[in-house]
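Quick one: structure below, then a few questions.
Note that one protein chain of the assembly has been removed; the remaining protein chains are unaltered in position.
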Amino acid sequence: MIDLSVNLSGIKLKNPVILASGVWDLPYREIIDFDRLGGVIYKGVSLKPKEGNPPPRLTETPCGVINSIGLENEGVMNFIEEILPTLKESNTAIFSNIFGESIEEFSKLSSLIRDVSGIEVNVSCPNVDKGGLLFGKDPNIVYSITKSVCNETDLPVIVKLTPSSANIVEVAQAASDAGASAISAVNTFQGLVIDIETGKPLLKRGVGGVSGPAIKPLALYNVYQIAKSVDIPVIGSGGITTYQDALEYFFAGSSAIQIGSAIFNNPLAPIQIIDNLKKWMERKGYKNLKELKGKYE
Amino acid sequence: MIDLSVNLSGIKLKNPVILASGVWDLPYREIIDFDRLGGVIYKGVSLKPKEGNPPPRLTETPCGVINSIGLENEGVMNFIEEILPTLKESNTAIFSNIFGESIEEFSKLSSLIRDVSGIEVNVSCPNVDKGGLLFGKDPNIVYSITKSVCNETDLPVIVKLTPSSANIVEVAQAASDAGASAISAVNTFQGLVIDIETGKPLLKRGVGGVSGPAIKPLALYNVYQIAKSVDIPVIGSGGITTYQDALEYFFAGSSAIQIGSAIFNNPLAPIQIIDNLKKWMERKGYKNLKELKGKYE
Amino acid sequence: MPPTYRILPVIENRSLGPYTYLRIEDPEMLLVARCGHFLMVGFSSSIDPFLPRPLSLFEVEENSFSILVKVRGRGSDLLSKTREGENLKILGPLGTPFNPPESGVLIAGGIGIAPLYYQSGWMKSGKLFYGTKKKEELILTREMEERDFTVKTITQENGGTVCDLVRMNKNDIEGEKIFICGPWDMIRALKEILGEFARNAFVYLERRMGCGLGGCKSCAVKTNSGYKLVCQEGPLFPLSEVRFD
Partner (left out) sequence: MPPTYRILPVIENRSLGPYTYLRIEDPEMLLVARCGHFLMVGFSSSIDPFLPRPLSLFEVEENSFSILVKVRGRGSDLLSKTREGENLKILGPLGTPFNPPESGVLIAGGIGIAPLYYQSGWMKSGKLFYGTKKKEELILTREMEERDFTVKTITQENGGTVCDLVRMNKNDIEGEKIFICGPWDMIRALKEILGEFARNAFVYLERRMGCGLGGCKSCAVKTNSGYKLVCQEGPLFPLSEVRFD
C-alpha cells in the first residue's frame, strides 16, 4: 500500500496534489472528483467584489498561457456564505486564497475567514495595479503582511511568492520569519504578447502572467533554491502537467504541488498525476513520499 | 521595393536578422546563406581557451531547450586568427561576443579584437561560476565593464543582458550611460531540470539557461520595458522562430533581432523570417522598418 | 446533465464549402446535447497548442456528433488536418442551453452558420439571413430550406453584407425572435440596424477561452450588468444586454 499523505507543518493532506487558485470554480466538481484531491485552493478573494480586467484576458503562448484576469471575484463574504459551504461537501482540504491592496485589507480578510485548512496569501499577482507582485517583490512588505495575517488567524498561513522578485529566497525567508506555515512557489511570470494586427499588446494592461509547461524549468529552479534555504515546506507550482513533472518538483524539494493551467489542457491531469505517482512508487518500491524525498515531512 | 536595412547607432545592417551567439559555428555556413543575414554574432570567446562544462550540456524543455555549455571556446586568438578571416568571406556584419571573469579580462579582450562590426559583451551567461550573470545582475559592475570596454575600443559596444537581474531597465541604463551603442536583451533564463531516474539535476551544475519559444513572452516583456526607457537601440532575443515573433519584437521596440535556438528546430528559420517579413510588409504596404516601428532608427 | 471530459476518435473528416466537417464517435452526446451548447476541443497528447478550442455543436446523431471548423489560426488548422482514427479531447457539452422558439429569424455571418444550423434542427421553421464574403462560403442553404426555413443570402462579392440584407428585409423580422451569430463588427452593426427589434434579438458571442467551465474567468464580455462569462452564462446573450464600448 502506497501512502501518499503529506503533513505540511500541521496541515494534513491525503495526497500532495492541490488544485491551484484561479483556474477552477465550482463547476469543475462535475469533471474532477474533488474527494480524490489532496486539496483545493479557491480563487483569490478580496474584501469587496472586483470586476476584473477588460477582455481579452487570456491567450495561448508556446506551451503555455498568459492571463490578465485581474482577480475578478465576488468578495470574501460571498466566499464564506456561498462557496465554502458548497466546497465543504467534498472530502478534501480547502484553502482560501486572499488578495488585499494594503496590509489592513489582508488582516481584515484573514480575520473573517474560518473553517478552512489554511489561508494562502497572494502577494504575487502580476495583473493588478495595486498590491500583487509589487508587494511580493519586497521582503519587508511580505514580512509585514505575513505577520499581520498570522496575528489575525490561527489557521496555517501559506505565502504565495512571485518569481519576479530580485531574490526570492530572501522573500521566502521573510515569510518564514513572520510565521508562515508554508510557501507556495511560484505564481505566474510576467510576460507580454503583442497582437501583430494592431501592433499593440494583446492584453489591455500590457503585461500578463505566464503559466503552463513553458515556465516549468524556471519555476522549478525557484522552488529548488527556496527549499534549500528555508525550513518551512514549499508547495511547488508552475507548469506541472504529468506525474513526471510532479516528481521533478518533489526531488527539487517541494512537499506538495499545485496544478493550475494543466486543467485547461486536460481536466483530469490532477487525478492522473495521483494515480500515476502511485504506480511509479509501486514500481520503484517506495512506500511513502518521505522515503522519496527525505527532506521534509 | 522593401528596404529591411537598419542602423543601430551607426552599425549598418542590411536587415535586422542576426544569428545569436553560441548556437552556431562555421559548419552552419553550409546550411544558412550567411550573405543573406543582417549579421552574425560568434560564440563567446574568452582570453584563454575554455573547455566548458561536463556533459550532459543540453536537453529539451517544453517548447524550448536548457543548456549548460559553460562557454567552451578556443580563445580569442583562435577567433582572430582562424575564425574571423573565414567569416569575412561572407558578406554580412560580424560581431564578436566576449566573456571575461574580471573587468580586466573584458578590457584585454576588447583591446585585441578589431575588424568586426561590433563587440557584444556577454555579462549574462548563467553557466559559469565566475562572471556571467553575476556581473550582469549588478548595474554598477555592468557600468564598469562597459566603460572599460568602450575605453579600449572604437568599435560599437553592445551589452547583452540577463533577465535574472532585479531591475533590467536599471542595468540597461547603466550600460547606456557607460557608452554602449546598443543593448541585446535577453540571454537565457535560469532554469532547472531534474532527471527523475536519479532524482538529481540533469545538468551537472544544477542550473542551466532556458531558451526557445517557451521564454518568448517573458523575454519580450523585458525588451518592451528596456526599449521604453533607454535611448540606445535594443536587439531583441528570446524564442524567435517565425516572422510573427519577429514582428512582436519590433512592435515591442526592438530595432533588430537575434535568432538563437530556433536554428536547432529549423536551420532555415533566419532566412525564412527575412523572406516572410518582406512579404508581410509588402502585403501591408510598408516600405521600411522605420515606418513599421517609428521608435528607433 | 453535467458535462464530461473524454478522449474520442474522429471518424470522418471532409470539406463542407471552405470549412472542415469533423464527425466524432460518441454514443452519449445525443442524450445530453441541447440547443446552445458548445464543446472545448483539445489535441490529444499535445501541450502545444496548450489550450483546447471552443467549437459549437453542429450536428448530433445517434452515435456521433460533428463540428464545423473554419481555419483561422494554428489550432483550427491542426483540427482541420485531423485524420480519421485520431483522438481529440472533448469537454462538454458546455454553456447554458436554451429552448429556441418554434419559429424565428436566424442571422448568420460566415462560419456563424454553425451554431445556427444546429439551432435550426430544434425549430419547426423560420427565416435565415445569411451573408458571406464569397459565394463558395454559402453552405447548407438547401438543407435549411428542407428544414422549412426561408433562406435569403448575400455575398460581399455580389451585393453586400448580411447587414444590408437585413436592412432590405426589415419587414420580415417584425415580431420575430432573432438569433445572430457572426463577427463582432457585424453584431454591432446589426444592433443599429435592428433598432427596436433588437429587443427580441439574441446573439452567440465568441471569446478566447481557457477552461470553458467557468473556472478561469477569461471569457468575460461586458454587459449592462457587468462582466459575464461567455462559457457559463452564454454563449447566447440578449443583444440588448451586450455592451459595445
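So that you can tell them apart, the chains are marked A, B and C in the order they are listed, and the count of residues begins at 1 in each.
The rule is short, and it goes like this: a contact is a pair of C-beta atoms (placed from the backbone, for glycine too) under 8 Å apart; a residue touches a chain by one contact, two chains touch by 3 or more.
Only a predicted model underlies this, so the values are computations on that prediction, with no experimental measurement involved.
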- Who does the absent chain touch among those shown? A, B, C
- Pick from B:72, B:101 or B:177: which residue touches the chain that isn't shown? B:72
- Among C:8, C:22 or C:47, which one is in touch with the chain left out? C:47
- Message: Across the whole complex, list the residues on chain C that are touched by the chain not included here.
- Response: 46-48, 83
- Query: Footprint of the hidden chain on chain B, which residues?
  - Reply: 22-28, 30-31, 43, 51-52, 54-65, 67, 69, 72, 212-213, 241, 261, 263-268
- Message: For review purposes, identify every residue of chain A that touches the missing chain, sorted by number.
- Response: 62-63
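The rule we apply is simple: only the chains that are shown with their structure count from here on.
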- Work out per-chain C-alpha centres and flag the one nearest the whole-protein C-alpha centre. A
- Query: Between chain A and chain C, what is the gap in Å from one C-alpha centre to the other?
  - Reply: 35
- Note on the structure: chain B to chain C, mean C-alpha position gap in Å, rounds to 46
- Going by residue number, chain B touches two or more other chains at 62-63
- Note on the structure: In chain C, the residues touching two or more other chains are 47-48
